[in-house]
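My questions all concern the structure below.
A single protein chain has been omitted; all remaining protein chains appear in their positions.
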Amino acid sequence: MGLEDLQHNFLTGQIEDLVRWARRASVWPASFGLACCAIEMMAAGAADFDLARYGMEVFRNSPRQADLMIVAGRVSQKMAPVLRQVYDQMMEPKWVISMGVCASTGGLFNNYAIVQGVDQIVPVDVYAPGCPPSPETLMHAILTLHEQIRTGEILRRRSEGRPTHVEDAQNLWTPEVPVAVRVGTPK
Amino acid sequence: MRTIEREELLVAETSEGEQELQRRSNTAVNELGREIGAVLRSNDLHIDPTSIDFDRQDDETMIINMGPSHPSTHGVLRLMLELDGEFVLRCKPVIGYLHTGMEKTAEELSFIQGAVNVTRMDYLSPVINELNYSMAIEKLLDIEIPERAVWIRMMMSELNRISSHLVWMATNGMDLGSTSMMIYGLRERELILAFFEKTAGLRMNLNYVRPGGVAADLPDGWKDDVTVICDTIDERTYEYDQLLTGQPIFRERMVGVAPITAEEALALSVTGPLLRSTGVAWDLRRTMPYLAYDQVEFDVIVGTYGDNFDRYAIRLNEIRESIRIVRQCVEMMPSGDYRSQDPKVTPPPRARIGESMEALIHHFKLFTEGFHVPVGEVYSAVESPRGEIGCYLVSDGGAKPYRLHVRGPSFVNLQAIPLLMRGGSVSDAITTVSTIDPVLGEVDR
Partner (left out) sequence: MISLSPLAPPGVRTSEGTAADLVCYPTRSQYFALVKSFKADAFEMCVDVCGVDYLHHLERPLPDGVEGTRFEVVTNLLSLSKRQRVRIRVQAGDDEPEVESLFALYSGVEAMEREAFDLFGIIFTNHPDLTRILMPEDWEGHPLRKDYGAGNVPVQFKEAPGPR
């Protein structure tokens, strides 16, 4: 349902909220676990830190049925085209969480073999730092994503080409890409 | 722009040319024999010539691709299978999708920083990677490790072995369809990870075992924590027995599937549970003991038929044996230093830095440049949950390794895949890859 085309008024406002709630309450991740972060992602889906509380315990094996790609682990040069191919096969609306420092920036491995940041290949919405990020950090990243979906920021950003979380008020320097996971609970 | 209209771009980008399995029309006869199983022909083993179907036509078979992104949670392994209906004729693993250039990065990091790099190779058993690396350095440095450090290392290695085998049981159960096994395995593992976090600060990839000893002493109350871990997991292994071992469907899928003989395993340089399942009782902890393994009692579990069920049983019982070793470590843990006091390796105590200039300079040099290791080369190996993990280290007298090569057991064990898969069905292919227990981090490094 393309919310972007609707005329925004009082009536459609309620529908938009409903659609956004539906989208964020059952985000289905595509399994794209690569290295150590994949094990922490599995641990986040298992008993002690349960992702099922967000409706996310089904890791869809086929990217065509998934909403979210959690790139968990280091992306090597050989894997990069495969990553792009999986991303291309997902249907809109789709989101990407870059989990771990290797996926976000290349991490510890600043060398010939690792792509220095998966945002060189796919557009990333939330970056979760850590090596590996503990399941709590991953859950915080997911909640940040949910927050962005709830306010509709994410779709507005895509259509207008603006970054989210821009605070123009005091002319502070703003990053050109979405901010990393903030410490503290989301609003 | 890679879109559906321009499909040739999508395919071209992910094709790996020569590394892939080629169609029969492009494969020479001796290549065919080798891929199928006559890889062993030159070792004078008898291969039944009628088992190699040279005359099979190209259009009777289908080459499919499994991976590198596939749900069987073993990482980015790509398997190319040639199928006749449901049955696998040839198989070729294509690896390299997780190649991180760790051996090149190791040449840029000093010896004390190297543990951070090496620990991420086999990410399911990080302590054992670090132990392997530290032991190689200590052999070149020729220093003695205090007793307590040795026993702490042994206890942490065995806890790591338990957690690695628990992940294996979880993913193996999941591959066979038992999602409850996944939850049980990862739940037990959380107990161990909580202990690791208390001791080293990190759950996984803990930078704990360093050349000279360990990074920090065990926390207060560790004996109670470890005893709780041992008791809980010991009892739960009997629950796993109830869930899986006697269960008819599990047995049907695992017993007699993908057998391997001892001669084939030795020819393929296979080690670890894969080798022990054939009946060869080779476990480095028993046959070439390191640390204090000759002072603790444990059994080496050996299989008979070399099939998938033997490998499952070996790993389940190795969990129990490791618990036995950990209990003995708790009883017999000596007191003393947790790292060697040799000034070549260890910085002086912090209080002395304010008093003595030499101590300050020593501390500074050790942390900026690192300690120097004498010229030489060494190969040292330990027993990881997957087999023999070795470290070949060349030092040119500097503060950084000149060449670091880690012999990953999964890299070598994966060579057994074409042999094990032949004749099985596609569903057995998944189970077989699972019981080999590859960790792609150390395969690709």
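Brief remarks follow.
Each chain carries a letter (A and B) given by its place in the written order, and its residues are counted from 1.
Criterion: a residue touches a chain if its C-beta (ideal position, glycine included) is under 8 Å from a C-beta of that chain, and two chains touch if they have at least 3 such contacts.
Since we're looking at a predicted model, the values are computed, not measured.
When the omitted chain is restored, the residue from B:129, B:380 or B:434 that touches it is B:380.
The omitted chain makes contact with just one of the residues B:89, B:181, B:233 or B:270: B:270.
In the full complex, chain A touches the omitted chain through residues 77-78, 106, 110-113, 116, 167, 172-175, 182.
Even with one chain removed from view, chain B keeps its contact list with that chain: residues 15-19, 30-31, 34, 39-40, 42-43, 95-96, 99, 101, 103-105, 107-108, 139-140, 266-271, 280, 282, 287-288, 375-381, 388, 390, 392, 394, 396, 402-403, 405, 407, 411-412, 414-415, 444-445.
The rule is short, and it goes like this: only the chains that are shown with their structure count from here on.
Here the CA centre of chain A is 30 Å from the CA centre of chain B. On the chain B side of its complex with chain A, the touching residues are 2-3, 10, 13-14, 16, 68-71, 73, 75-76, 96-102, 104-105, 116-117, 120, 123-124, 167, 170, 182-183, 186-187, 189-190, 193, 203-205, 440-441, 444.
Within the complex formed with chain B, the residues of chain A that make contact are 31-36, 38-40, 42-43, 46-48, 59, 61, 73-74, 76-79, 81-82, 84-86, 88, 108-114, 131-132, 134.
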